[in-house]
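This report refers to the structure that appears directly beneath it.
Left out: one protein chain. Kept in place: all the others.
Right, subunit A next:
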Amino acid sequence: MTELTHLTIAEARDGLKAKTFSATELTQAHVDAIEKARALNAYVLETPDKALAMAKASDERIAKGEAGALEGIPLGIKDLFCTEGVVSTASSKILGNFNPPYESTVTRNLWNDGAVMLGKLNMDEFAMGSSNETSAFGPVVSPWRREGSNVSADASGQIEGTHLVPGGSSGGSAAAVAAHLCLGATATDTGGSIRQPAAFTGTVGIKPTYGRVSRWGTVAFASSLDQAGPITRTVRDSAIMLGSMASPDPKDTTCVDLPVPDFEAAISRGVKGLKIGIPKEYRIDGMSPEIEQLWHQGAEWLRAAGAEIVEVSLPHTKYALPAYYIVAPAEASSNLARYDGVRYGLRENGRDIVDLYEKSRAAGFGREVKRRIMIGTYVLSAGYYDAYYVRAQKLRTLIKRDFEEVYAQGVHAILTPATPSAAFGIGEKGSGDPVEMYLNDIFTVTVNMAGLPGIAVPAGLDAQGLPLGLQLIGRAFDEETLFAAGQVIEDSAGRIKLPQAWWA
């Protein structure tokens, strides 16, 4: 039998239903794997006791024939989701040992469907980063290594050699799924934070349409861009998990009152008769020939499955990233104003209230977060608001209009590379110029700016043996087409062989 940690969510669901193994056995296998994988630093908090108690309750429900859609499925939860009675920190020192007295809607939905929580996953601080290097808990080690690399874990679990980053901000989520430390993980995406780490780790990640998933109880970064979604090992598993995470929610006014479609049923639809657009503006200077070739290959796979491939134009693509670096920091500076050392988290005493705020925030926020709060404060300040913020919001209108015009021509989905390169090594990017790191999101950020759904699917390996992903962008609230087309890519590329457990 396949190792229990190597099952897909769909296979585990079938095995539990057939009573081939119990939820307790499935959870225990993951608890053991997590314990042996601490060198990867994917989990910032392990909750084995809670996991086993939840698994036991799942076994009881299965015995009574009352199993939910995710009954007994062990999941990892990004530390951005507030979980009642379980410390939630957004991987920031400023939240200290914040212990939420409430449960986020996303995690509540998962537990209502019977899922099991293994623990909280590492991430870039407040989801600001593309490599998981900004976490207050230290970086996550990617389970992937370049071919011939000397990266290894010694007997005490220390990593030796220059390891690769798993991407970010959902780096812990992507690494845990790729390293078989959970069957699936929750993640969030403000500019690419689900799709870029999924692409870096050979996993599947979908950012749904803005408003599909409730943001209630999820620590806010940029409220008009943030959306939660799953990272999993297959397209089908993402469809299953998103079906559970999504729901209307009276507690989030931006969450739509639309019924959640049967996403899993959509994966077998195929792409026959669909029109898939290839945006010429995504052919950027200096793109690696491997990525270019993979993109071409992806289009050929979809054509072979019956889709019509057409070239399309999204003329404002190049302005999405600079506009994002005005809009997102502006919203972040406002959202993060609440961390003041008074109501929760870290506090540094001062001579008066302003001094207390300034000292607490200086001690609690990391460098990247401070940088973004300050940029946001600047672009919203008197005299600069129109020149920066209003202009960026106008650009956002134009970016969205580009997509609307392409969809009005009958295009059902758009195919692009997910990232401009494969995973890079720790410390390799952004140490001098923050913009170097930001460029990682060049293909994904347009999707957040337009509020559209996007999925990253592994499509091949580069010359160094590292995974590369393709991205499909859909029409608003049409995640189903993305699952259908994503399944065609997965079937054509074959499932990526994930790394052996060299760290255990």
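Quick note on the criterion: contacts are C-beta pairs under 8 Å (C-beta built on N, C-alpha and C of every residue); 3 or more make two chains touch, one makes a residue touch a chain; residues count from 1.
Heads up, the rule we're going with is that contacts and distances are computed from a predicted model.
When the listed names "Aspartyl/glutamyl-tRNA(Asn/Gln) amidotransferase subunit C", "Stage V sporulation protein AE", "Sugar ABC transporter ATP-binding protein" or "NADH-quinone oxidoreductase subunit N" are checked against UniProt, the chain not shown comes out as "Aspartyl/glutamyl-tRNA(Asn/Gln) amidotransferase subunit C". Of the options A:A10, A:V260 or A:L398, the residue whose C-beta touches the omitted chain is A:L398. Only one of A:A18, A:A155 or A:V354 touches the chain withheld from this view, namely A:V354. One of A:A265, A:A304, A:V390 or A:A463 touches the chain omitted from the figure, and that residue is A:V390.
Interface residues of subunit A with the unshown chain, by the touch rule above, are 98-99, 101, 209-211, 224, 250, 253-254, 256-257, 316, 318-319, 322-323, 325-326, 333, 337, 340-347, 349-359, 361-362, 365, 370-371, 373-375, 377-378, 381, 384, 387-388, 390-398, 400, 433-435, 438, 449-451, 476.
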